[in-house]
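Missing here: one protein chain of the complex. Every other protein chain is in place.
Our next item is subunit A:
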């Protein structure tokens, strides 16, 4: 049971690294033109003034009641900084250590994370997913405002998957290593979670309103398309990954055909069953008539 008064004591000791959130906010707004992703501070205080220091009052004991960023936010900052060292060091604790160094922290800060780099990969994945959501949201707004045409489903899926896979291009050399780490039993729940939420997002913006079994089949199909395309991309050496996009196009076309094929199969199946029933009825009638006679 922690003493209620200890948090203020820690603020008194002035955390060495955790920045005040107002500082972070200034930085975020200043560099928003550079498309830097840093959603947490903005989520934390939506109604903040970007310019100037936050007005503070001194409470008891001369403490200023400013909010310091939490440890998670600092960890996110370190992981984001570590991403630029991934092409050189791979998805490892070394990359995280280099990232910590750029933030002015000791390399020992990488000890906060697991030594195989899993958190770095998961962080990157969730960043990509958020970027994709924002992209799809923007496109949807344009369509709603009438500034763009609504794409047919297959085109939409192709573009969404392509956009998401293009985010891997800077890290493509070390991505197979990342995939293998994501398959570790420890990481499977989180990586599956991120994958399914991404697929969900894409279908949501594609305008999927289904509430029946189709919901599951659609997601299974798209997951299959995404995973196979990702694997093809790993060993694709064509200029700008043309082969991968062509593969993607074919798979999406297959999926569309499959829908028609499925309904064809269903009606054929029904017809077949009816035929069989009819044959059975005829045969039994014939027999009874024989017996009667």
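Basically, contacts are C-beta pairs under 8 Å (C-beta built on N, C-alpha and C of every residue); 3 or more make two chains touch, one makes a residue touch a chain; residues count from 1.
One rule holds for everything that comes next: contacts and distances are computed from a predicted model.
Per the UniProt record, the chain missing from the shown structure is "COQ5 protein", taken from the list "COQ5 protein", "Protein transport protein SEC23", "Ribosome production factor 1" or "Regulator of G-protein signaling 9".
In the complete assembly, the contact with the undisplayed chain comes from A:105, out of A:79, A:105 or A:199. Note that of A:17, A:179 or A:195, the residue touching the chain absent from this view is A:17. By the touch criterion stated above, the residues of subunit A touching the omitted chain are 2-3, 5-6, 9-10, 13, 15-18, 71, 74, 93-94, 97, 100, 103-112, 115.
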